[in-house]
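Step one of this worksheet: look at the structure below.
The other protein chains are all here in position, but one chain of the complex has been omitted.
Up next, chain A:
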Amino acid sequence: MSGLAETPISAKEGGNLYKKRSLPVSESCSKRVKINEMSAEEKISNFSLVNPNSNGIKMSSTSMNKPGVTAKKLIIKNFKSKPNLPDNYQETTWSKLREAVVAIQTSKSIAYSLEELYQAVENMCSHKMASQLYVNLTNLVEAHVKANIEQFLSESMDRQVFLKRMDDCWRAHCRQMIMIRSIFLYLDRTYVLQNPSIHSIWDMGLDLFRHHIAMNTLVQTRTVDGLLLLIERERGGDSVDISLLKSLLRMLSDLQIYQEAFEHKFLQATERLYAAEGQRLMRELAVPEYLAHVEKRLKEENDRLLHYLDPSTKWQLVVVVERQLLGEHVAGILGKGLAALLDAPRLHDLATLYTLFSRVKDGLAELCHHFNGYIKKKGRTIVIEPERDKTMVTELLDFKEQLDHVVNTCFQRNDKFIYSMREAFEFFINQRQNKPAELIAKFVDLKLRAGNKEATEEELERLLDKIMVLFRFIHGKDVFEAFYKKDLAKRLLVGKSASVDAEKSMLSKLKQECGGGFTCKLEGMFKDMELSKDINITYKQHLSASTETSGPGGVELSVHILTMGFWPTYRACEVRLPTELTRQQEHFTKFYLAKHSGRKLHWQPTLGHCVLRANFAQGNKELQVSLFQALVLLLFNDGDNLSFEDIKVSTNIEEGELRRTLQSLACGKARVLSKAPRGRDVQDLDHFSFNADFTNKLFRIKINQIQMKETSEEQKATEERVFQDRQYQIDAAIVRVMKMRKALSHNLLISELYNQLKFPVKPSDLKKRIESLIDRDYMERDKDNPNQYNYVA
C-alpha cells in the first residue's frame, strides 16, 4: 500500500474521449496523485479542487485537449520529497474535534466550521489515525452518557416527569449522535466499514446508551413501570401523552430491549387486567353488552398496536386479550346468554358472538355444541306437551325458519351448524313417538282441503316444501302415511280437495323423499278416482240407453270404485237404505259386474254423501248432507216426531255414529231438525221433529262437514293399525333373517332387524315379537345356548 504512484496518461489524438482519474479509487487507496501536463500551452482546467489546505493534499484533475489538437505526452511525477505532517498534528486536530463534540453534547455553538471538522476527520483517517480517533470518540461519548445517568437515579421523582426526562435525554442523545456522525462520517465510512468487529458510530452511541442507562436496573424498571402505568391509564379511559409513549417504546425497540424488558411485562399486565375485567364483567353485564365490550376492547388494542406498540407484539397481545376475555368464558357466555340471544333472536349480537368465538380455540365447536343443545331443549318443549299439539306444527315451522335465518345471517352458513341443527331436530322431534308425524299429516290435510283460501299456490308450494323438511326428520314415517292416507281418502271421496295440482305436487314430494314404495298406494287412490270418473260416464250412458226398459229414474248416482288395499280399511257396517237407493245400488252392481266379472263390490256407506231437496216454510233449499244424515232426514218424509230409538231401528246406523249425525242436524249451525228437550248432547230419550221454520240465507247448505271431522275412535284405529302393521313387519323381518341364517345369536339378530326396520322400535318390542314367534313355532331357542335362536322350518 505504497502512498505514491505514477500514472502516465496518454491521450489519443483525435479522440474526444478523456480519461478522468477516478476519484473513489484514489480516495479509498489514500493516494496522492499529481498530474502534470506535458504541454504548458494546453489549456488546463482544474476539477474537484478540494480546499487548498495546509496539509498539502491537493487533488486536481485535468481535462484535456480539444479535438483537433495534436497529441501530447502527459507525465505525472511524484513529489520530490514526501510531504510531512507537523508533529503535533494529531493532538491539535483531536483537541479541535473534541471541543466540537463537547459543544454538541452541551448544546453550545461549535467554534469551527463543520466543513473544517469533516476535513480534519478525513485527514486523520488518511494518516492512519482512524483507530485512535474512534477510541477517543468512544471515550468521549461514553463519558457523556455516563454523566447523564445521574439525573435518573434521584430517589423520588414523579413518574410522568421521569418519563419526560428520559424521553428528552433520549431525543438529545439521538440528535447529538446524528450530528457527531455527520462530522465523523468519513471515519464511519472508511475505518468502521473495514472493521466488521466494531460498531458504527450510531450503533456505538446506542450501545453506550443501552449499556449505561437503559440497562441500569433501576432506570429500566422505572421506565417500564412508567410505561405500563400510562398504558393502564389509557386502557382505563384517561387520555395520555401518546407521542411520549410512542417515542419511549421506539427507544426500547431501537435499543433492542423491547422484547426482554417490556413486552413480557406488558403481556403479563395485560393478562392480569383482562382476567380481572373478564371475571368482573361476566358477573355484572348481560351477555350482549359483554360481547359488545369485548369487541370494543379488541378494537382498542388494535388501535394501540397502530399507535404506539411495536407490531411484533400484535399476535401475542391479541391472543392474550382473546383468551382472557373470551376463551376463559366460552362456557359461561354460552350458558348464560345463548338461549336468550336465540330466543329473541338478536341477530346482530349472534353475529358478533360468532365472529368473536371464531377467534378463540374451540370457540365455534363449543358454540355449535350449545346451539345443538338449545335446539334439542327448546324443540322438546314444543313437541312433548300434549297441550301444545294444536300449534305444534306451526311452532316447529317457525322454529325451523328462525334457526335457518340465524344460521344463514349470523353463522355464515357454517356447514357444521347446519348439520348440527339437522341432527338436533331429528333428535327432539322423535322424542315423542308418532304424534309429530300424525300432526304433520293433519297439518298438510288442513292446507290441502278446499276452502283454504289463505294461501296462493306458490305460498302453498313453499309451505309444503317446509313441511317436507320436518317430515324428513321423522323416524316413524308409517304413522305419517297412515294419517295422510286416511285424510287424503276423505278429501277425495267427499270432494273437499282444494286442488289436484297441490295434491299431485305433495305426492311427488313424498315419492322423491321416500321412494315409490311409500307412495304407490296413494297413487293407486288417485288412479281409482280417475277410473271411477270413466265408469260413472259409461254408467250414465248405459242408463240413458236403457231408461225405457228398467232404468231406476229419479235419483242420480255417482259411485267411487275403490281398490281394496290402496285405501284405508273402513269398518264394514250395514245400514238400512230406502228402497229407491237399494234399487240403484243393485242396478249399478249388475252393470259393473257385467263389465268386470270376478270382482266383488262392497258398499261402504260411511263416506257417501248426497244432496237433498227440502221444502221449508221459507222456501225450498238444497241440503248437502252425508249419507247417514240423508237416511235420517228421509225418515221425516213419512213421519214426524221420532224418538232416538225409532231412528236407530229404522236406519240401523251404529249408535255413536247416529248420535253424532243427529247432533249435526239438530244442534249444529244449520238446525233442520228440532230436538226435544233442547240441549247440546243427544240422549236416548230425546225426540226429533222436522224444523219447518228453518231459515238460511243460502240456497244450498252444507251440513256434511261432520264427515271430514276425525273422531277419536278413528284416530285411535288409525294409530292401532300402524302399530299392528309394524308388528307384522317385525315378524316378517325376523322370519326373513332367520330363514336365511338358520341359526343366529340374539344380538346379531337384533342388529340385523335394526338394519331392516325403518321405524323406531325398542329392543323389548323386538324381543316380544321373537318370543311370540317362538311360541308359534316359527323358531326356537337353542336348547343349550339360550342366547341363540334356530329357525324352525
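Convention: a residue touches a chain if its C-beta (ideal position, glycine included) is under 8 Å from a C-beta of that chain, and two chains touch if they have at least 3 such contacts; residues count from 1.
FYI, contacts and distances are computed from a predicted model.
S.K.: Select, from "Defective in cullin neddylation protein", "EIPR1-like beta-propeller domain-containing protein", "Tubulin epsilon and delta complex protein 2" or "Auxin-responsive protein", the UniProt-recorded name of the complex's unshown chain.
M.R.: "Defective in cullin neddylation protein"
S.K.: Which of A:154, A:597 or A:764 touches the chain that is not shown?
M.R.: The one listed residue touching the chain not shown is A:764.
S.K.: I need the residue numbers on chain A that touch the omitted chain, in ascending order.
M.R.: 745-747, 763-764, 767-768, 771, 774-775, 781, 783, 786-789
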